[in-house]
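Just one protein chain is left out here, and the rest sit where they should.
For clarity, chains are labelled A, B and C in written order, and residue numbers in each chain start from 1.
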Amino acid sequence: MILQIFDWVLLPVIVALAWRSLNDRDLFRAVIKFIALGLLLAVAWVRLRAPDVALAEAAVGSGLTGALILSALVRMRRREQAATSEATGGIEVMRRVSIGILSLALFAALCWAVVALPARPTGLTEASLARLSESGVTNPVTAVLLNYRGYDTLLEVGVLLLAIIGVWSLRRGELPAADLSDRPLLLSLLRVVLPVLVLAAGYMLWIGAFAPGGAFQGGALLGGALVLLMLGGLARRVVNRSRLLRAGLVLGVLVFAMVCAITLLLTGGFLQYPSGSGGAWIMVIESAALISIGLTLGLLYLGGRPTGGQGDSADRSSSDHA
Amino acid sequence: MSVLDVLTGLLLTAAVFFFVAGTVGLLRFPDIYSRLHALTKADNVGVGLTVLALMLQAENGSEIFKLGLIWVLVLVASATVSFLIGNEAYRRGQKPWTRGTP
Amino acid sequence: MSVLYISVAVALLLTIVLSLGYVFRQPGRADSLLAALLFGSTGVPLVLVLGRGLGLARALDIALVFALLAAVLGVAFVLRGWPDDDSKEDLQP
Partner (left out) sequence: MPDADHRIYLLAGAALFAIGFYSLLVQPHLLRRIMAVNVMGSGVFLVYLALGAQTAGVIPDPVPQAMVLTGIVVSVCATGLALVLADRVQAAMGKVEPGDDAEVADPAVPSPASGEPHQETPSA
């Protein structure tokens, strides 16, 4: 009963915030609303008893995505200050109305489809829980990710790598040259938060075997630590070691592929772990994935291939237009 | 219902009071500095009381430790971030409210 | 007991909703940054009590991530999110 009240408060707010975040006239505030929407969605995942997803949404979905969009906005705003969006008109009313009608029709159709779904879908819960003991881990979500559907996760780590390759080939990223010397409080915040972030990342990896958590949540925290370092202007030494960085980025895919090859040789099945040792293999993959995911998510924030040192901002902006 | 449960209930009620007070402050205060003050201070007391209430219900030491860690993190983060916002607003020339200004 | 926890969760959610509604209605952009603070200091206890009310053992970890994230977001907001042209609202026609 009281839970229903909770739902009836939470969901209308989520829908309203989604609308406002996409249609606010001020783009900056729209982005902040978008971040708030992500955090409320994380609360909704807690409510739906999906703690793994809540962890990922809180860290990746709203945190990193929000920071990414925010910094892209600032970057674009700086360049276009002279020519703001007033130069271009919006879409005329007629088209707006017809798209609105189309969207309403879509909404109605979706509602019909979604309500018509069977009340008790024949889920895979029983199938996946029945063989949990063979998977080598006790967290059902980790078992699905890395044992039953391991190739999904392999491809996903590949997608991360592709994304960062794409970003690096499109643009050069500038390290924010924040000066901490006049912000002593910020430095002390970093001193507290950074170690806890790294510790929590390791904890997420370890706990992922038995309970919600795992490489993605841990990697997101590691990425957050990297973002903080870059914001504080402290990451120059890390980010400029190009070889090491590249090695870290491909580590996840490499180790995963190697495990695939080894399991193929041992058992003759693609990602079929030898019986009983699934847990160990999963741990190896997850540890390598943690490093790659953390680096990838952190470096996405940079918005391009890191450039060496500072002071070449003119260079950088002209390379933007090459 | 044990004594601990009653205590938890009381602490949570007190926490809600502080959260509501913080919100009222946010809604009523005239400028960003006083709003920061209302939000940060009242909410931090609320967080402390909530954490204390849940500590009473904790099943083992690690839960108590984690709750304590969460509390410290929230304190450090909200104190610093509120300072940063206030400082930045002041640098950018937002005038603090004084008696007499509308 | 779980009814108590979830009632507290509803109360906290209501304060968040009210505050967000107010903060976003303010003209200055500095006020929207308060939203970051709000999620640190009210979102964390919300996740804590909601998780406890639902009997979700790992809610503590989620709250921990929320707390860490609020710190990252807060710093990102202040250091990079504050546009240089604070006075000018770029309104879309």
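FYI, a contact is a pair of C-beta atoms (placed from the backbone, for glycine too) under 8 Å apart; a residue touches a chain by one contact, two chains touch by 3 or more.
Note that this is a predicted model, so its numbers are computed, not measured.
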*Decide which residue listed in A:100, A:195 or A:274 touches the omitted chain of the complex.*
A:100
*Given the contact definition stated above, which residue among A:72, A:199 or A:244 touches the chain not shown here?*
A:72
*With respect to the chain omitted from the figure, which of A:170, A:199, A:244 or A:264 is a touching residue?*
A:170
_In the complete complex, the non-displayed chain touches which residues of chain A?_
3-4, 7-8, 11, 14-15, 18-19, 21-23, 27, 30-31, 34, 37-38, 41, 44-45, 48-50, 52-53, 56-57, 60-61, 64-65, 68-69, 72-73, 75-76, 78-83, 85-91, 95-96, 99-100, 102-104, 106-107, 110-111, 114-115, 117, 119-121, 123-125, 128-129, 140-141, 143-145, 149, 152-153, 156, 159-160, 162-164, 166-167, 170-171, 216, 293, 296-297, 300-301, 303-304, 313, 317-318, 320-321
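We adopt the following convention: only the chains that are shown with their structure count from here on.
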*Counting C-beta pairs in contact, which chain pair ranks first?*
A-C
*Round to the nearest whole Å and give the separation of the Cα centres of chain A and chain B.*
28
*Taking each chain's centre as the mean position of its Cα atoms, how many Å separate chain B from chain C?*
12
*Rounded Å distance between chain A and chain C, as computed from the means of their C-alpha atoms*: 19
*So which stretches of chain C touch two or more other chains?*
33, 36, 61, 64, 68, 71, 75, 77
_Where chain B touches two or more other chains at once, by residue number_ = 69, 73, 76-77, 80-81, 84
*Which bits of chain C are touching chain B when the two form their complex?*
1, 4-5, 8, 11-12, 15, 18-19, 22-23, 28, 30-31, 33-34, 36-38, 40-42, 44-45, 48-49, 52, 60-61, 63-64, 67-68, 70-71, 74-75, 77-78, 82, 86
*Complex interface listing, chain C residues touching chain A*: 3, 6-7, 9-10, 13-14, 17, 20, 24, 29, 32-33, 35-36, 39, 43, 46-47, 50-51, 54, 56-59, 61-62, 64-66, 68-69, 71-73, 75-77, 79-81, 83-85, 89-93
*Residues of chain B touching chain A in the complex*: 69, 72-73, 76-77, 80-81, 83-84
